[in-house]
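Just one protein chain is left out here, and the rest sit where they should.
In this document, chain identifiers A, B and C correspond to the written order of the chains, with residue numbering beginning at 1 in each.
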Amino acid sequence: MAKLNMVQAINLALHQEMERDGTVVVLGEDVGLDEGVFRVTAGLLTRFGEARVIDTPLAEAAIVGTSIGMALGGLRPVAEMQFDGFSYLSIPQLEGHASRLRARSQGQRTVPMVLRFPYGGGVRALEHHSEAREVLYAHVPGLKVVIPSGPRNARALLVSAIRDPDPVVFMEPKALYRAFKEEVPEQAEALPLGQAQVVKEGRDLTLVTWGAMLHRSLQAAEEVDRRRGTRTEVVDLLSLAPLDGETVVNSVSRTGRAVVVQESPQSYGPAAEIIARLNDRALDRLEAPVARVSGFDVVTPYFGREKAYIPDAARVARALEHTLDYR
Amino acid sequence: MAKLNMVQAINLALHQEMERDGTVVVLGEDVGLDEGVFRVTAGLLTRFGEARVIDTPLAEAAIVGTSIGMALGGLRPVAEMQFDGFSYLSIPQLEGHASRLRARSQGQRTVPMVLRFPYGGGVRALEHHSEAREVLYAHVPGLKVVIPSGPRNARALLVSAIRDPDPVVFMEPKALYRAFKEEVPEQAEALPLGQAQVVKEGRDLTLVTWGAMLHRSLQAAEEVDRRRGTRTEVVDLLSLAPLDGETVVNSVSRTGRAVVVQESPQSYGPAAEIIARLNDRALDRLEAPVARVSGFDVVTPYFGREKAYIPDAARVARALEHTLDYR
Amino acid sequence: MPLSDLASFQVQRLQVLDQDGKLDQSLEPDLTRAQKLALYRAMLLAREGDQKAIKLQRQGRIGTFGPSTGQEAASTAPAFAMTERDWFVGAFRELGGWLARGMPLENFLWFHNGWEEGSVFPSLGRTLPVNIIVGSQTLHAVGLAYAMKLRGEQDSAVVAFFGDGATSQGDFHEALNFASVWQAPVVFICQNNQWAISLPVGKQTHSRTLAQKAIAYDMPGIQVDGNDALAMFRATQEALARAKAGGGPTLIEAVTYRLMMHTTSDDPTKYRTEAEVQEWWQRDPLKRFRLYLGAQGLLDEAGHAALEAEVKAEVEAAVARFEARRDFKPDAPFDHVFGTPHPELEGQRKTFLRELAQAGGPEARHG
Partner (left out) sequence: MPLSDLASFQVQRLQVLDQDGKLDQSLEPDLTRAQKLALYRAMLLAREGDQKAIKLQRQGRIGTFGPSTGQEAASTAPAFAMTERDWFVGAFRELGGWLARGMPLENFLWFHNGWEEGSVFPSLGRTLPVNIIVGSQTLHAVGLAYAMKLRGEQDSAVVAFFGDGATSQGDFHEALNFASVWQAPVVFICQNNQWAISLPVGKQTHSRTLAQKAIAYDMPGIQVDGNDALAMFRATQEALARAKAGGGPTLIEAVTYRLMMHTTSDDPTKYRTEAEVQEWWQRDPLKRFRLYLGAQGLLDEAGHAALEAEVKAEVEAAVARFEARRDFKPDAPFDHVFGTPHPELEGQRKTFLRELAQAGGPEARHG
């Protein structure tokens, strides 16, 4: 058991899975000698060599396209996109092939691969380095989309993603990379994909979120609870696809109120789907509209304005109070 | 005034806008000599010549990337993707540049271009020729997404899209291309982008849809109304981005019940956003959960199964009755 | 140094059998008589199957497809140069190659009648399903080749097919670049059939040959007469041997011609002349190979008639099997989203099946 930050925890998962399974390979831009621009792949090249830790030429579609081929050929590639904003270059291969080969071949061909990349804002980076666009992946049938919120679950979810028989898009909230440390057991542990977690129990309101937004949301919930004597339940989705609607619906069926916090632009963002699930299955339990705390439908601003644009604890707290007050 | 099908109506808009404005150019695969695989660009090459009607090499990213350059250079490109399933190759250029150049340059550079392509199922075509994935475009801030539902509005919306100062993704429901004819006035008419239309007035329930789903939805609404003596209001969105939430909210605020019909996979599809808007602004008027009639979260099946998978009038009618019956 | 020559490059062209079936013995590949006959039979089966499929489409018994008549040598001969340990990565106009790899003709018909089941057959082995997104499969081929290399499968290489149009796609470029950087065991075969729907190759690219695109990657590239089965066999065999010996990838431009329409929805008279088509009928790969077999004393008129009858019967039998099959499970798409079940998806399956039952069962909503 060691105290690790998220970068170290993901790195641990990569080391252990590569050790455990000789078919796991890591590929991407600068993942080898440079150990990744965030150092997530530190030590892998030294340990596993150039054949399994591949510094690729600069071409995202090719990184994913060749990963698909590797997976068809019996490997388990873990590909890295350097930043979220460049991952879109791989959408045609993901949508066109990774997500479809199982269906196309009626189960005869599978694509066990992981595509991992840092995503979201908050690190004062250049344009295209701060996007949150989960639905571009989560809306594609045949892709799993997983988003950890801390070192320990990042490690456990990545282990599951690597072992999963299907393509998993693993989005790493880069604002959390070095934000805090957690105890991470040495022994590999795995968390099921497609399952949410209740990270704080409560009965007055359900706060639903994931990734980097979890921590500011928790902070807001604790603050509001302290101030008002309420008990807010907090659900960490962990997977956006397949989505664990049940956990959310069960919680809101008890609390009657909900707030969803997302970093992405508002329209057609993940929160809309959560609200739709609640509408489907818990409408008569809702005592207030489900509040959305969200990015705006604007082009992601450069970092000079990002703090003003990314939802923060104060905005979440106001949404919580507003929803609690709704009669 | 002539009776035209949707292919002819779009063709009319292209002819007239190219005639009116010498900076409008049309480009894409097989749009010239072959007049487009659906013949949407018929007659353009003969009339306007090779310099303005460009048969491009086979590369979707390049078609959109060079269109962006053309637009920056003072032209108004109208680019065609041959099918929806190949349009994803252009997402990196659309997301990375077309949608952002205005913001990146603080309004100094604009990208007045249209990207049009046939979309949706129902024509017994091969894999990748039958997708409905509107949110992949509609979720990107800075892109307008327009979907006509008949010959007349297709022409009028395309005219507006071509004249618009910003990039417009114009998705043409291919199942409607030759499905029916309408009177289309000779004189150019334009419909505002970002505005929905109430195509059938009612007071008991609001049915929200767009594109190819409109007609089967209308059929279902009329059938149910006839059978039950109800009056269903039907809203045709016409634009998904920016979305005219107001028209939908106003309607449902009166009727208290709503059904949304979409062809795309269910999770994170457009219907979720409609439901979220209703949750935000009309929750206390809702007398029943908003029903979603939708595709499923499966890989779009080949055409042997498409009829079973695309929502039809019977499914819509059942959702209408279910929602009307809800107490 | 000021203005100096840095490097120079050549592009070569290979032909073994000319248009009239005349052989260049010095280049003849080493094939047994049985192999030569089998190769001809495979090309004939592809031709007959293709022509039959056009008829079926015209009768509404299958959907749209892209005929390969005229291009049989370009995909069939390479399949003969491959072993079962090699991967066959096709696009959508490699009927000859697929049949040679063991795909039953009825599978092709199921596929083109809108059933995913067409992609599955007992001897699937190392043959990938049809790939429709032009050029995208070249990257899969490179990844497969990398996997073979990493796994130490020195008897395995990958052959990837694509058209002249595909050379314009970014994926093609990225695939050739990755393959050459990795020195991956891949053979890229471009079926340059002169057209990408209505675009002639001269408007697809400004380069004189497609083979010279290999120079951008310092990769061996060669132009081959793609209607010459012996040349295609030889070029593929050499490239495969080099790949397996660690010599890296090769680009083969197979110069051929699409004698039919692009797909059954296409009207080629809009963009090309009948004279051009007639000219290419003179270069028919089957005609040429038959002359060669005749000259070698392997197939006389009577033998040919018998073979033709046999192949036609085989096609009819496949069509019968195609028509007979009815067991297409309506909810199969739910079975193949993920390898692991999820309650949300199972819930949707229930909805789907309930709605289907209410509609009157699968037949009511048959595509």
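Just so we're on the same page, contacts are C-beta pairs under 8 Å (C-beta built on N, C-alpha and C of every residue); 3 or more make two chains touch, one makes a residue touch a chain.
From a predicted model like this one, the values you see are computed outputs, not experimental measurements.
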Of the residues C:A38, C:I54, C:L124 or C:I215, which one touches the chain left out of the display? C:I215
Residue among C:L3, C:A275, C:A302 or C:A324 that touches the chain left out of view: C:L3
Touch with the omitted chain, as defined above, among B:I68, B:M81, B:L158 or B:L218: B:I68
Full-complex touch with the removed chain, picking from A:H15, A:R228, A:R254 or A:R318, is A:R318
Sites on chain C contacted by the missing partner chain, in the whole complex: 1-16, 18, 24, 26-27, 168-174, 177, 180-181, 183, 203-209, 211-213, 215-219, 223, 248
Residue ranges of chain A at the interface with the undisplayed chain: 29-30, 32-35, 37, 55, 57-59, 61-62, 85-86, 89, 124-128, 266-267, 296-299, 301-309, 312, 314-315, 318
Touch rule applied to chain B and the missing chain gives residues 25, 51-52, 56-57, 59, 61-62, 65-75, 77, 92-93, 96-97, 101-110, 141-142, 144, 164-166, 193-194, 242-246
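Quick note on the criterion: only the chains that are shown with their structure count from here on.
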In whole angstrom, how far does the Cα centroid of chain A sit from the Cα centroid of chain B? 30
Measure off the straight-line distance from the CA centroid of chain B to the CA centroid of chain C, and report it in whole Å. 36
If you average the CA atoms of chain A and of chain C, how far apart do the two points sit, in angstrom? 40
Which residues does chain B have that touch at least 2 chains other than itself? 85, 89, 127-128, 267, 296-299, 301
Chain C, residues touching no fewer than two other chains: 116, 133, 170, 332-333, 336-337, 344-345
